[in-house]
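After the structure tokens below, expect a handful of questions from me.
Omission of a single protein chain aside, the complex is shown with its protein chains in their original locations.
Coming up: chain A.
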Amino acid sequence: MSDLFQDYSEAAARSGAYDEMFAPGHVARKSYGQVSGALRELSLADVTARADSMARTFLDRGVTFDYAGEERPFPLDIVPRVIPADEWDVLERGVAQRVKALEAFLNDVYGRMAVVTDGVIPRQLVTTSAHFHRAVHGFEPSGGVRVHVSGIDVVRDAAGTFRVLEDNVRVPSGVSYVLENRRAMAKGLPEAFGQQHIRPVEEYPRRLLSALRKTAPAGVDDPTVVVLTPGVFNSAYFEHTLLAGLMGVELVEGRDLICRGNRVYMRTTAGEQRVDVIYKRIDDDFLDPLQFRSDSMLGCPGLVNAARAGGVTIANAVGNGVADDKLVYSYVPDLIRYYLHEEPIIANVDTFRLEEKEAREHVLDRLDELVVKPVDGSGGKGLVIGPDASKEELDALRKRVIADPRGWIAQPVLQLSTVPTLSGDKFGPRHVDLRPFAVNDGDDVWVLPGGLTRVALKEGSLIVNSSQGGGSKDTWVLANSPQMPAEVIPRQSVTVREQVSVWPVESNWRDRQTEQQQ
């Protein structure tokens, strides 16, 4: 380990961030004990050979994302991110709490708007959100769930505290990499798995399918679930195919669907087949040309009306974008108190609302120290990091903020926590975030143990998005008892059998004859 981790502690000290693997003084934290032991046994040649083989496996399996029209493998680093059981317990509860609050908020803003009447959040803020869709106002979606799947991005600040960076309740992506990363790591670093129990992630597709089936329209016994993809050119197309494959459901495009009489059907070789639940991986704007963009070729006309009439469940529900608007985000702690009467378990990152005059002036003075984000962006689009930006960029930003203060928020620059990451011939600290995924089936919010850890592969960079040079790490949540999983099935010996024979008695004259002859 000595040469691979040479210079690591200096580099870590330089960044000033919280390191997930090493406590100050270059001592491996307890949760990383086994990983650090396994790495210590490996030479540089071993590590690079394994990293190469993992990269090749990803390409062979087609684990790619689409970048500028080109399929690229998603870089997976060999050092996992390990979360001890007690820290995960907090995260898990915090994420579930947030999802419940956002669910309640969405139900409210598309209904009575009590949250506005009670003065928790300004009406104008809700109605000016680009993703507040009046087309879905005033009805409860069948199944009663709006946020079936969510990804809550959390980061760890320099003090080591987890904070929520943003919520994704429209079409959170990335879970396919969680599943694939685990497969690759089980074969790439098998030594690290042995003596500790790492909570499995493979049940995600089953959990998702059962949640989708559970929220089907009333009166359907055996619901048909489909995944709706924009098509092969979408950057997350690999994920759509993987999820559809692992759930054993059809992957459909808009042109495979027909709406008639507020029911949705898909065209099959056996005629039209009714579709009950659509797991939608298309942006709302493209979903239904009757309601949203009329030039969309990706959706299917009539879906929204079918959902309104209760003929189909759309997951996640149309109009969820209002809840992950970044300005609404700054109100989520209040929403948690308002709807759940609880204190938020995970805090937000401090956020300046630029509509407020004082805050705006304060921010405009310090643009070069802050991160400024568009409220409806995703994937790191349009985000400006003050300390890294040129003067021209800052001036352009200043103009845009003044022109549309509702469209932006500002946050202090967070030193995201770091994890050792292979770069060239040694490990260096690289910044990471974490996106835990939650599945809501209406009764219960289940949080996938772990989630997607994205890592900025460039030293010092804080942008982890895959479209901007990010990679990922497998995320391990350690189980409470280090020994075994909860359900230990009693072992049976291979030979023990009390069963009466069901096969016919072996009486074959011919065999006997030959035996006698011999």
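Assume a residue touches a chain if its C-beta (ideal position, glycine included) is under 8 Å from a C-beta of that chain, and two chains touch if they have at least 3 such contacts; residues count from 1.
Convention: contacts and distances are computed from a predicted model.
J.: Would you mind picking the UniProt name of the chain not drawn here, from "Methionine biosynthesis protein MetW", "Biopolymer transport protein ExbD", "Metal ABC transporter ATP-binding protein" or "Alpha-E domain-containing protein"?
T.: Protein name of the absent chain (UniProt record): "Alpha-E domain-containing protein".
J.: With the missing chain put back, one of A:Gly188, A:Pro217, A:Gly254 or A:Pro289 would touch it. Which one?
T.: A:Gly188
J.: Among A:Ser9, A:Thr48, A:Thr128 or A:Ser210, which one touches the chain that has been omitted from the display?
T.: Considering the complete complex, A:Ser210 is the one touching the chain left out.
J.: Which residue among A:Ala55, A:Leu246 or A:Leu290 touches the omitted chain?
T.: Residue touching the chain left out of view: A:Leu246.
J.: Just the residue numbers, please: which parts of chain A touch the chain that's not shown?
T.: Looking at chain A, the ones touching the missing chain are residues 50, 53, 186-188, 190-191, 193-195, 197-198, 200, 202, 206, 209-210, 213, 222, 245-249, 483-485, 487-489, 491-494, 497, 499, 501-504, 508, 510-511, 514, 517.
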